[in-house]
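For this depiction, one protein chain was excluded, whereas all remaining protein chains were kept in their positions.
Moving on to chain A:
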Amino acid sequence: MQTANLLPLVLVLAVVAYGLAYMRSRAVAEPLGGIRNLKSLPFYYAARAALWSAIPALIVLALWASFEGKVIQNVVMGSLPADLAPQSEGQASLTLSQISNVAAGKLDPALVPEGIAGAAGLLESLRAQSSQFKAILVLLITVLGAAFAWTRVMPHINARENVERTLRGIFFFCAAVAILTTIGIVFSVIFETVRFFGKVPISEFLFGTSWSPQTALRADQVGSDGAFGVIPLFTGTLMISAIALLVAVPVGLLSAVYLSEYATKPVRAVVKPLLEMLAGVPTVVYGFFAALTVAPFIRDVAELIGLEASSQSALAAGLVMGIMIIPFVSSLSDDVINAVPRALRDGSLALGATQSETMKNVIFPAALPGIMGGILLAASRAIGETMIVVMAAGLAANLTGNPLDSVTTVTVQIVTLLTGDQEFDSAKTLAAFALGMLLFIVTLILNVFALKIVRKYREQYD
């Protein structure tokens, strides 16, 4: 039976268990003189039965469904005769897709070697067996759990405590998903990165100045060995992020200052949501805008004043990215400026300083650490931003300082390396994970640092 059908079935059984336990608890309470002689309300006995029937079954179902594909795959591949056993991972995935195509009836078994056809048969029977076993096991666990809970509907047992403890456990697990996600991220990039460094030395990756991730199809091909130096990607990323920050920081900061110090309430009520709208626009829309409007415009203007600009200039991507992070900078600075105690402001104004002098000489220095934290967060966002640069920045890894040239970034390369059909273990694909690791580490450091500054600053005035 399919997981998709099994899931509702388990839930229905849990509801049935709920109903049965509910009735039983009332029946048990009857001779004692009503439900007030039970340790817990009938609801809790019933809920306990539902939880006991559903939770173990769902855990088993989830584990089985997550791993059955892989296990069956390995068994099938292991069953192949020696002459068909794949030599490389690329070959393995090819053989595998052949087998599954035969099994699905998309490929005529007569067209493939006998071993493959046999493996396809095995695959099919294993799949059928697995789904049978899965269904039986899961349903058995459901029924057993319900039955056990049913027998445990006794007046002296505190079902409420059981249910509450279970719920607490579930809540804790949900909170721990955040940890699991982080672990998942770290492990998913670490394994591939280690494999990548097995093929390309780490020093070449970190300090190499040329990036052309070609891997040869034949050993004697021209330019067969790719270059995996990350420096040009890094400078490209930094240049685009720097342009973005050059736009976003002054604009965002000054708008925040105006909104918090000068603007009347109605103006603020209109302008603030409008600014935040900029943050709500999806990045793909900014990418579209950068690639099809801003970039051609910049090229035309540059031509007009006699400069040569690429149609995928860093400037276009950076400008648009800057627009995107304006609301980010402005709302963070707004928070920080508003957190500066009223007394500081009043004291300065009382001494006869103008509002701008108060702002520049009193509030701004007091808010500076917080603002720096906000800018760091904005920088980390700019470095990790993907769609704008994928659509508007180039693919060629130029090591250049000219913003009118085309540059490429870490995120662009991750996307280019991983979209399209590549085998999983080529240096090219692995390089994407190494880049992902680099990106993760850099943004993590920026974030941790920024959050620390912001928090420390907040505590100072709280």
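As a convention for this text, contacts are C-beta pairs under 8 Å (C-beta built on N, C-alpha and C of every residue); 3 or more make two chains touch, one makes a residue touch a chain; residues count from 1.
Definition applied: contacts and distances are computed from a predicted model.
Student: For the chain omitted from this view, which of "Phosphate transport system permease protein PstA", "Anti-sigma factor", "MaoC family dehydratase" or "Carbohydrate ABC transporter ATP-binding protein (CUT1 family)" is its UniProt protein name?
Tutor: The correct option from "Phosphate transport system permease protein PstA", "Anti-sigma factor", "MaoC family dehydratase" or "Carbohydrate ABC transporter ATP-binding protein (CUT1 family)" is "Phosphate transport system permease protein PstA", the UniProt name of the unshown chain.
Student: Out of A:Phe133, A:Phe148, A:Phe207 or A:Tyr262, point to the residue that touches the absent chain in the complete complex.
Tutor: Reading the full complex, the residue touching the unseen chain is A:Tyr262.
Student: Would you indicate which residue among A:Ala82, A:Cys174 or A:Ala350 is in contact with the undisplayed chain?
Tutor: From the options A:Ala82, A:Cys174 or A:Ala350, the contact with the absent chain belongs to A:Cys174.
Student: From the listed residues A:Val285, A:Val301, A:Leu351 or A:Leu368, report the one that touches the chain absent from this view.
Tutor: Of the candidates A:Val285, A:Val301, A:Leu351 or A:Leu368, A:Val285 is in touch with the missing chain.
Student: Using the document's definition of touch, tell me which of A:Gly19, A:Pro81, A:Gly105 or A:Gly184 contacts the absent chain.
Tutor: The one listed residue touching the chain not shown is A:Gly184.
Student: Mind pulling the chain A residues that touch the left-out chain?
Tutor: Against the missing chain, chain A presents residues 4, 66-67, 69-70, 73, 160, 164, 167-168, 170-172, 174-179, 181-182, 184-185, 187-189, 191-192, 250-255, 257-259, 261-262, 271, 274-275, 277-278, 280-289, 291-293, 323, 326-327, 330, 354-357, 359-360, 377, 380-381, 383-387, 390-391, 411, 414-415, 418-419, 424, 432-433, 436, 439-440, 443-444, 447-448, 451.
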